[in-house]
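Removed: one protein chain of the complex. Kept in place: all other protein chains.
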Amino acid sequence: MKGFASDNNSGVSPEILEAIEGANIQHTIGYGEDMYTAEAICHFRHLFGTDVDVYFVFNGTGANVLSIQSVCQSFHSVLCAETAHINVDECGAPEKITGSKIIAIPTSDGKLTPDLIKPFVHGFGFEHHSQPKLISISQTTEMGTVYSNTEIHILATFAHENKMLLHIDGARIANAVVSNQTTIKEMLTDSKVDIVSFGGTKNGMMFGEAVVFLNKNLSENTKYFRKQETQLYSKMRFIGSQYIAYFRNDLWLNNAKKANLMAQKLNESISNIEKIIITQKVQANAIFAILPHHIIKPLQAEFFFYIWNETTNEVRFMTSFDTTDEDIVRFTHHLKVLMQIL
Amino acid sequence: MKGFASDNNSGVSPEILEAIEGANIQHTIGYGEDMYTAEAICHFRHLFGTDVDVYFVFNGTGANVLSIQSVCQSFHSVLCAETAHINVDECGAPEKITGSKIIAIPTSDGKLTPDLIKPFVHGFGFEHHSQPKLISISQTTEMGTVYSNTEIHILATFAHENKMLLHIDGARIANAVVSNQTTIKEMLTDSKVDIVSFGGTKNGMMFGEAVVFLNKNLSENTKYFRKQETQLYSKMRFIGSQYIAYFRNDLWLNNAKKANLMAQKLNESISNIEKIIITQKVQANAIFAILPHHIIKPLQAEFFFYIWNETTNEVRFMTSFDTTDEDIVRFTHHLKVLMQIL
Amino acid sequence: MKGFASDNNSGVSPEILEAIEGANIQHTIGYGEDMYTAEAICHFRHLFGTDVDVYFVFNGTGANVLSIQSVCQSFHSVLCAETAHINVDECGAPEKITGSKIIAIPTSDGKLTPDLIKPFVHGFGFEHHSQPKLISISQTTEMGTVYSNTEIHILATFAHENKMLLHIDGARIANAVVSNQTTIKEMLTDSKVDIVSFGGTKNGMMFGEAVVFLNKNLSENTKYFRKQETQLYSKMRFIGSQYIAYFRNDLWLNNAKKANLMAQKLNESISNIEKIIITQKVQANAIFAILPHHIIKPLQAEFFFYIWNETTNEVRFMTSFDTTDEDIVRFTHHLKVLMQIL
Partner (left out) sequence: MKGFASDNNSGVSPEILEAIEGANIQHTIGYGEDMYTAEAICHFRHLFGTDVDVYFVFNGTGANVLSIQSVCQSFHSVLCAETAHINVDECGAPEKITGSKIIAIPTSDGKLTPDLIKPFVHGFGFEHHSQPKLISISQTTEMGTVYSNTEIHILATFAHENKMLLHIDGARIANAVVSNQTTIKEMLTDSKVDIVSFGGTKNGMMFGEAVVFLNKNLSENTKYFRKQETQLYSKMRFIGSQYIAYFRNDLWLNNAKKANLMAQKLNESISNIEKIIITQKVQANAIFAILPHHIIKPLQAEFFFYIWNETTNEVRFMTSFDTTDEDIVRFTHHLKVLMQIL
């Protein structure tokens, strides 16, 4: 059943599958010493426009935890939006594995600002308090919103002025690049971001995420932490080869464009319906909407999606690179039938 | 360059790749709620002949850590051979993630016995000592040796008599089944094993290992631990589909047979050479041999393999499901040339 | 310099010192197997009116961490007020040592209610979320307020209805008993509290806190966790003997009465002064007040106290069992001089 539950319910782009098959020849040295990994890292360096350090891991939680672990001691704290994946959706993995404290800051739209963060940035040198070390933002956010390049730059500057670092949870980084009509170099490198969890699985890859360090001093111990966190893949060529295909011919951008476009179409299709309230800006591939309570269950029976807030009847629709116009039409039709406006 | 470095330097069986492609249709619910995962688990239940609980993870270290975490509190200890992967090759992941103590017991051949374990089994109820809870053995062992079914049964009985549990690190479990000319049911279920890290990646799969609980009481919290240890895969169907293909038509056994046979052939081919000493029984797909010092480096230049012990010039050769007769012939020829006996 | 910085700046009651000296005779078995420890535990059982399990530790952070560790797995979460000691003042010890997630809930007065907690109590069985397990409240709170017995009972009921537990951080539990004009049995046992960090160091003891389990099933592994968390004291008699003296002749209540009374006197003495705003109810031995900015530094030069909020000029005054009427008079005088109203 196709639906709008999550962009990770989608499959894998054919180009990715071909790349995996292509890498399945002969013996290759394991654990990242292979040519596919090396070539993929070259692509990252080109993309970021600087000599980044790249560590491949299996999944997004692995990438986020490795990012935190690489730069935080257990007595440090990580400041993030209350809605952040690291705060809500990782079952406490960051705390368990790194020992660091997660400080969750309420926001209206999933986006942090220096003003929101400031009240939590104090106590430096005071041993009774966890020491603020890392600001982590999600781009795109879990609320479907997108930081402008300038907003990221402002956060990075704020972080560095306070001797902290800026991490991006980029599980949907491609959708943000497309949304901002920008490049990785402009959005991340020029904005002085320090570390990026660079996702691909939600945008057409099979598995494999990258932790990208823009400052190589930060990744001194990352290889040990990756192994110790059970995120070192033996047959690493099967991640490297995916990323090579992901970047070739702008597959990653084209996939994200489709997903974002489908969100716009879905938004246009339902936002004018009376009694439906779109609660967040639709800037990437997520739509948050309040629906009449009685249609939610029957609608889910046909098109799976998640309820975001049981109390307010807010739901989340995620579009994907393989969402089709027909999906939108069928969904809207069904919705209208249930609302008895057709 | 093909060689004998590790069975994870090999690629992926074509049947596995086909299965992955076959699963790449439409949307599928993530995180293991899909039909592929369900079907794969059925295969495991059939194989074990009992209603096992199965949790898929990305890799072997992930499987071992999840096994330990599921049954050990931080004040427990895990007893294993000094050569065990969990002791030597996981960069301390078990200690870091579970907090438990690893007690490493010297052995001559990588195999534990009750007599070797007994001196470490005491102090129950004494809060100053880590409490012995889990015996972990590798089948096949890291020394290429294989426990007989009886030996496993004896260890399980010993564990249970002391209120402990028995875990199998089965990264090469298929090679052991073939070596013992037995079945999973006989070797593990009938022997009263408690938990198995059931590997596939070293035997023709792309990625994905299974943690199999023979006693469902032990896995009560495993799903949380899997997520928290960053080992929950979103697009789980791509592990499930691999296992379905792995078990279909005995692919797993046939792959292991080839690997084991090639080890026998390599053994026959080099064991009679003067100045080469085979140091361990060749029971699966590993050969440990002492070579003349001067030939090791030039031999590695042509066929990669690892030095096991720099002091004694002991090396390890691993064969794989895709090792060919020709590989053996070329290797032996080259070896003899270097030893000037050709 | 005497001041109002913290009740742990005070010394030790003479009766406590005498008890320590009295226990310094001959050899005594270590680690809590001694008669002093046994007798002290008897006192706790009498006080709670039930067969509680008691574990002595060195300090309050140790007590809180041991409480959490005893009942939480790493995938659990602990719900507390944002101002809670476990959230703010333990440098992330709970997260580091237990791996559990701390969820900090904003409050106006340091007190949690079911309504404040409810939005965070969901996702049971959903492996992506930390599982809510423990509600931890401070009695007295870090804001100097006190839960009524009924409020505690309501929270315990709410916890149990949601299969959670209720923990009390009782670093200042004596001040709360006095404030509520109640008994430990009524306030904690009858209210169905599960675990209490029972403090003494802030109320005239030298060191040593107790973790009290009202349900013995919860402390099954506590002795191992205490040792593993480095909180097992070898010469335990020197904690036990203190608690015996602490409870004898109601020393603990008398000390707390003095401290609370002094807070009332200080409150009366300054609350009517124009431009001084008392921001929290004065229910125990803390006063929170907003002072004119320009007098804070000069006042601190004479009587040490902590600034609570730099932005709002809110400060905290803590009274202690050894605060005297003269201290209050001198402080008020000095304050008025600085405010030029004398």
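Going by the order they are written in, the chains are A, B and C; count residues from 1 in each one.
Quick note on the criterion: a residue touches a chain if its C-beta (ideal position, glycine included) is under 8 Å from a C-beta of that chain, and two chains touch if they have at least 3 such contacts.
Small disclaimer: the values here were computed from a predicted structure and weren't measured.
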The listed residue (C:Ser77, C:Asn175 or C:Gln228) that touches the chain absent from the view is C:Gln228
Kindly state which of the options B:Gly32, B:Gly99, B:Gly144 or B:Gly204 is in contact with the chain not pictured.
B:Gly99
Take the complete complex as the reference. Which residues in subunit A touch the chain that isn't displayed?
31, 73-75, 99, 127-128, 131, 221, 223-228, 232
Footprint of the hidden chain on subunit C, which residues?
1-3, 5-6, 8-12, 17, 20-21, 24-30, 57-62, 65, 90-93, 96-97, 201-202, 206-207, 224, 227-235, 238, 304, 320, 322
Contacts of subunit B with the absent chain, listed as residue ranges
74-77, 88-92, 95-96, 99-104, 122, 127-130, 310
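Basically, only the chains that are shown with their structure count from here on.
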Counting only C-alpha atoms to place each centre, which chain is farthest from subunit C?
B
Where the centres are mean C-alpha positions, what is the separation of subunit A from subunit C, in Å?
41
Note: subunit B sits from subunit A at a C-alpha centroid distance in Å of 34
Mind pulling the residue numbers of subunit C that touch at least two other chains?
74-75, 99, 127-128
